[in-house]
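Omission of a single protein chain aside, the complex is shown with its protein chains in their original locations.
Let's turn to chain A:
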Amino acid sequence: FVNKLQYLARIDRARALTAQTAETDAIRFLVGTQSLKFDNQIHIIDFDDENNVINKSVLLHDAGEIWHISGSPADKAVLTTCYSKTSESRVLTCAAVWRMPPEWESGNHESPDDSSNNPQTLELLCHLDNTAHGSVACVLWEPMGDGKRVISLAENHVLLWDLQESSTKATISSSATLEGKGQLKFTAGKWSPHHNNTQLATANDTAIRGWDLRSMSQIYCIENAHGQLVRDLDFNPNKQYYLASCGDDCKVKFWDVRHINEPVKCLEEHSHWVWSVRYNHSHDQLLLTGSSDSRVILSNMVSISSEPFGHLVDDDELSDNEESQQEDKGKEPLQDSIIATYEEHEDSVYAVEWSAADPWLFASLSYDGRLVINRVPRALKYRILL
């Protein structure tokens, strides 16, 4: 059993990584490259679990270097990218919805020698036209939605788009603008999977804000959530009020948005800025963080997870079987702990992502283009499952 697999992307630099959200069978990650000179590409990384082999396909993304990538939750062929475009000595980050050409899967697995082979190009579905609003930081799909709604965060604007006519047309259905003093540019955001998908959390500078998408108004604001810039956010998939954030103060904080004065918990394990934080989609005690200290840390936050310590034992069972009770007592509750620190990367890790198909698998991407796929340690996996 191989615990980790590395894949050295044939790319100069890369920041953007996403799991293919709609794909539930294959373990598949998408990586967007960042190069000002070459044609940028999207690498589709397939991990063959049984054979422990990585297969890679490449699609051409000729619009520009990719800063952010996100897969549609409904159609696995559809994705959005945020890319920078230089025109007239001006750099602007735009966003667009793309479709992968249907043929990419059919034996287009690039072999190492075959680099000259011309990769296929992504099919542009529509632009999320943002010329009026400025550079786009990220595009968010409606979680578990039908792939018809996306949000883009452009400078200090929140734009909610409706994708129509098979995503070939995007119209702004509503928008909100953050106004006030200080640095108002959004750095990250997350669409909450709870509350019927009506909530959004954004980060700008050191603050985290919650938005109600129905009224497009702010519902909470955690000022100074981090000592410095907030880099990323993620919602606990199972506990509706809980979210995790990370930032330049090297900390990962957990918030209950009903009590925003104090974080529920705070981790300080990284030795530099934390760029990415991700809850495991099914076992929310598992938390992945990636940092520019080149480390990826997998933590086990039992105390604030939706799964209580150990397992709930029914009262009936307890009274029936005294032995099991003793057994249960003997079993120590799991403590919040770091499960593993992964040091395979040699440059800053800007993105980490859980696989959409296998909850025990995750990928991390560092700036030098190295993608590492790791598994949750088997012992812990069994401990959680059994």
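Heads up, the rule we're going with is that a residue touches a chain if its C-beta (ideal position, glycine included) is under 8 Å from a C-beta of that chain, and two chains touch if they have at least 3 such contacts; residues count from 1.
Here is the rule we use: contacts and distances are computed from a predicted model.
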| For the chain that is missing from this picture, which UniProt protein name fits: "Pyridoxal phosphate-dependent transferase", "Phosphatidate cytidylyltransferase", "Queuine tRNA-ribosyltransferase catalytic subunit 1" or "Vacuolar protein sorting-associated protein 51 homolog"? | "Vacuolar protein sorting-associated protein 51 homolog"
| remark: Missing-chain contact among A:W255, A:W273 or A:W360 belongs to A:W273
| field | Residue, one of A:S89, A:N196, A:N261 or A:Q335, that touches the chain absent here | value | A:S89
| Touching the left-out chain: which of A:T80, A:T202, A:S245 or A:S294? | A:S294
| Out of A:D48, A:D62, A:D146 or A:E346, which touches the unshown chain? | A:E346
| Residues of chain A in contact with the chain that isn't shown? | 8, 10-13, 36-38, 84, 86, 89-91, 206, 224, 227-228, 249-250, 271-273, 292-294, 343, 346-348, 367-369
